[in-house]
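The complex is shown incomplete by one protein chain, all other protein chains being positioned as in the whole.
Labels run A, B and C following the written order; every chain starts at residue 1.
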Amino acid sequence: MNLNELIWGAVGFLLTVMALSYLIGDNFFFRLATHLFIGLTAGYLAVILINQIIWPHLVVPLATGTWTERLWLVIPLGLVLLLILSQIPKLSGLGKVPLAFLAGLTAAIAIGGAVFGTLIPQSRVVLDAFDPARWYEIPGQTWLRILDAAVMLLGTVGTLSYFHFGRKFKTGSKDEETQRPLLLEGLSKVGQVFIGITLGAVFAGIFSTALVALIDRLIFLGVFIIQLTGGM
Amino acid sequence: MKKILGIAVAIIVGLVVLAGYFFQSQLSPILALVFEWGLVLIGVAGLIGIGYLLAMHMRKIVRWEKRSFFSIIVLIAFLFAMIAGILLTPQNALYRDLVLNVQIPVETSLLAILAVTLFYASLRLIRVRGWTPMSIAFLASAIFSLILDLGIIQTGVGTIASTVLAFFERLPLVGARGILLGMALGGLVVGLRVLLAIDRPYGE
Amino acid sequence: MMMLVLICPECNAHNPPDAESCQDCQASLAGVAPSELPDSLDSENEDFDLFEPEEKDLPDLLYFLKQDDQAEDEESLLEESGASQPEESPDQPEEHTPEWLDTVRKRAREEEDSAGELIRRVSAAQETLAGDHGESHHEDFESWIQKLREEARDKAAGQDEASEERSSGEGEAGESDPEWLSRVRKAHGSLEPPREPDAAGRSLLEWLVELEEGQEENPPEEEDGEIAEAEVTQPIRTHGDEAAGDRTQEVRTGTTPAKETETAKAELVTVGITRDEHEQADLLATTITDERADRPTPLEKPKTAGWLVRAILALLLITGMSLALFSGSQARLPGGQLPPAGQALWDWAAELLEGASLLLVFDYQPGYAAELELIAAPILKETLAKASEVAFVSSSASGTLLAEALLTEVMEASAVPKDSFPVENWGYYPVGAFGAYGIASGLNASMQLPNLPEPTLTFPQRDYEGILILSDQFDGAQAWIEQLTVLSPDTPVHLLVSAQAGPMLMPYFESGQVSGMLSGVGDAAGLESVMDQGGVVARRWRAYQVGTLSLVAMLVLGVMISLIAQPQSDRRGEV
Partner (left out) sequence: MTWTLLGWIFIGLGAVILLVLGWIIKLKGYPPRRMPAIQYLQGSRVAAIERGRHQQIVLGHQLWSRVYPGLGLFALSVLPSLLDPENLVNGDQAVSTSDGSVVVFAQQIIQGRYQEGFSTSLHESSVRAALPGPTPLSFTAGLLADVQAHPHGSLALFGDYGPEAALWAMSAARRGGQVFAAAGSIASQAVLYLELRDLLLGEEVFMVPGLLAPTSLNLAGLLTEDILRIGLILLLIAGVILTLVGVV
């Protein structure tokens, strides 16, 4: 272990111990580590935003571009100025235009991404599963393919039914006010099961990820102690 | 006037970008420009957001509230990281070590804490949720996925067991597909609400 | 406080109980039964402000609430006694309002549209206090208060009973309520009482209502053994005479049965002071005590049991995993084959031609670096050895730093000379969707419009042999997949993602949008086994097994516990 490794190792060791001390409750050391982390991350992010966004996309073209390019830059520059000025409470109205620009952009990405990125491809998968040619691709697995396709359709329709917003048409009690119209309510029961299965699998994945992080920290602490005590 | 201007800007920008999906090659240069302006705005908004963070801690220090000491830590760390970043540049190896050797231990430790939190929270699943079709499915699926991930269940290639196992492995995808489709529908309507000026997060 | 008055049947004026004719219109009061009215409403000359100075220190909202609460009680009393409302000046409460509110109200009077919702409500409350019983003005606040009262009554009836009532049917509780309350509930919907955590800490209003109803009890204990709040509440001593105290409380609630009031009256006589004096003394005592009484301050009661259980469980987990890690032996990785998505990625990497051009997307946070490195390092070793040019882009703030660290490490480990091929850094794009759209636009740009500046966002146009997305979250990877596959469908996209993202990304593999995927340490173990290069994952595998099996045991234990104990879930419509 050289000096560089020792210094960074010690920093990492101390921060790990301080952060993990939260396991026994909120304490001074945890707060110290987290606030140091917050401040440093904010400082780093500010540098990155200036260095990789503002500088190359606004400042450099403004300084080195042709007059036509500079003229075009009046638009983003104006939007930026309005956004900054809108932070003064009395001038908050100025923020409408830049924020409207961002809102319009976000909305369009949302629509395009949702329809062409998810709705169409995912619906196609459901339909493709029912292509009879696919059922006979692998000999001996035809029945499984058919079952698979049927379950996929039932599960997808059931899950979608679960999300139905409208309530049962005729409600007699408060309990019924939580229910969907009859047919959709029945399908939603199936959907519940599939949503539960999905969430369970995702939960297992998340735990796995978090567990690897825990293992990594345990190895880091153990190895650092061993290296420190066992000779550098 | 401001009200109409805001709505008009949102609708025009939205329609131009949306049209970009349709007339991709024709609108590509304009779209790139619009995205670039959006990116600059996002960057400036990010800096303003950091300003909010600093202002909050400055207020705590000025009022000398409880735990102001930690606000001082935040400000010192911020100034240090910012000045070092400007002087050394983010590409510098020393700066990289400085940032990552703080971020990785703390972030990984937070995830490690999450592992422990989930570990004892799992004890309460049924107590909290009760016996419902969804909670039972959740429980069964979680246990199945965890065991499967360990590689404890081994089946031969092309056997019936492997086929059945593959079928069960694919079950989470069914719900996932339904959830994805549902979320996409929600995203579509939310986007339309903004473009039709029903939602105006930029101000009334 | 109550006073007896004779209400004129002609002009509704209030007269002393011994008057024979109306002081205003001189109409005969013979045969008119005396009615009870609160002092505050009875006397026009009396100051409206019933609150102690300390009360003005309450938050504005509570102050307004109390005004409204008071008004409601008075209203109830009026309804019960059948008396008509007295005339009051609507502007009286203004002297208690903050300066800003005065300004706004002034503006509100001048410009109708400038008044905010609260101002309208407060004005409505004032009008109510002034005697305007127009339902449209005060129903919002009134129903809110009523809901809270209902909530408090439920609680006072006992936590267990309340729980039973909730599960057996909510409609029953409302059956005995007055008709006006039913109407309000119908208009606003009923508010179900909060559950366990909040059950321990009662609100100020609930506490007040309980106090009024003489049901002040020790706060209920929290059920679940978690950190609970204890409420420190002093016993309320309204008067030396308990009966009188009770009566005072009953009068304030406006629900005193006539018979009990008579009893109290009888007891009053024995005190030997005048009725007015007694009632005023009661009012003063109640108000002072009420204001000086300790509010139900939520205090944290250290729940050692819950904390201890968690600490022991955490200790067991960490100890078990530490032993597995440092016991010296290495676990055998699961053999067999990779899952289809992993196999497809491995096949692509193995068959990649020399001189390939690759794009790497770094979309993970530093906290996930440990897992992502386990998954990505073997694939990167394999592909970088064949690459002729590599570009990387980041959509996570620290992505650039993580990319440089990982690429340096991999190239050192696989003995690839650092300058054997160019590594281009395309920088950080704060939004995955933006970055992906920019790349894809660049790939597809087929024409330039005159006079438009060259966008700096556009990426070099290049045909890639593959795009590798390293992501810690499902949504991060999804944004890139969606945009790339829509706008650049011919470039194969591969995923190297954390275990938490894997299950949700599988549909993209099935739909063909993604060509291959490795997810989580399970797949990393499989790959290490296939590559026959044991070491990094194998060292962690036993600890991983211990942790995973411990979670399985916890889930099973939870099931067993819930079979013995009653589930806490009592909510209908819940899944």
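As a working rule, a contact is a pair of C-beta atoms (placed from the backbone, for glycine too) under 8 Å apart; a residue touches a chain by one contact, two chains touch by 3 or more.
These numbers come from a predicted model, not from an experiment.
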| item | value |
| --- | --- |
| Omitted chain - touching chains that are shown | A, B, C |
| Hidden-chain contact residue, picked from the options B:76, B:128 or B:150 | B:128 |
| Contact partner of the left-out chain, one of C:339, C:367 or C:526 | C:367 |
| Candidates C:22, C:479 or C:493 - the one touching the absent chain | C:479 |
| Selected residue (touches chain absent from view) among B:111, B:146 or B:171 | B:111 |
| Absent-chain contact - pick from A:20, A:50, A:102 or A:193 | A:102 |
| Absent chain, residues of subunit B that touch it | 18, 22, 41-42, 45-50, 52-53, 56, 66-67, 70, 106-107, 110-111, 113-114, 117-118, 121-122, 124-125, 128-129, 138, 176, 178-179, 181-196, 198-199, 201-204 |
| Positions on subunit C where the hidden chain makes contact | 59-62, 100, 103-104, 108, 114-119, 121, 144, 148, 151, 189, 191-195, 197-198, 200-201, 203-206, 226-229, 296, 298, 300, 306, 365-367, 397-398, 431-434, 472-476, 478-479, 482, 500-501, 504, 569, 571-575 |
| Subunit A residues that touch the omitted chain in the full complex | 22, 26, 31, 34-35, 37-38, 41-42, 45, 83, 86-87, 89-90, 92, 95-96, 99, 102-103, 106-107, 109-111, 113-120, 123-124, 126-128, 130-132, 153, 156-157, 159-167, 174, 177-180, 195, 198-200, 202-203, 206, 209-210 |
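One rule holds for everything that comes next: only the chains that are shown with their structure count from here on.
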| item | value |
| --- | --- |
| Graph class of chain-chain contacts, one of line, ring, star, complete, other | complete |
| Between B-C and A-C, the pair joined by more C-beta contacts | B-C |
| Residues of subunit C touching at least two other chains | 314, 318, 367-368, 370, 398, 400, 430, 437, 452-453, 456-457, 486, 499, 503-504, 507, 510, 520, 522, 544, 547-548, 551, 575 |
| Touching two or more other chains - residues of subunit A | 23, 41, 44-45, 48-49, 52-53, 57, 72, 109, 112-113, 116-118, 122, 125, 192, 198, 201-202, 204-209, 211, 213-214, 216 |
| Interface residues, subunit C side, partner subunit B - complex | 224, 309-310, 313-314, 317-318, 333-337, 339, 365-370, 398, 400-402, 404-405, 429-431, 434, 437-438, 441-442, 444-449, 452-453, 455-458, 486-487, 499, 503-504, 506-507, 510, 520, 522, 525-526, 544-545, 547-552, 554-559, 561-562, 565, 567-569, 574-575 |
| Contacting residues of subunit A [partner subunit C, same complex] | 23-25, 41, 44-45, 48-49, 52-53, 56-57, 60-61, 65-66, 68-69, 72-73, 109, 112-113, 116-118, 121-122, 124-125, 173-175, 177-179, 192, 198, 201-202, 204-209, 211-216, 218-219, 222 |
| Touching residues on subunit C, where the partner in the complex is subunit A | 169-171, 307, 311, 314, 318, 321-322, 325-326, 367-368, 370-371, 374, 397-398, 400, 427-428, 430, 433, 437, 451-454, 456-457, 472, 478-479, 481-483, 485-486, 498-504, 507-508, 510-511, 513, 519-522, 539-540, 543-544, 547-548, 551, 572-573, 575 |
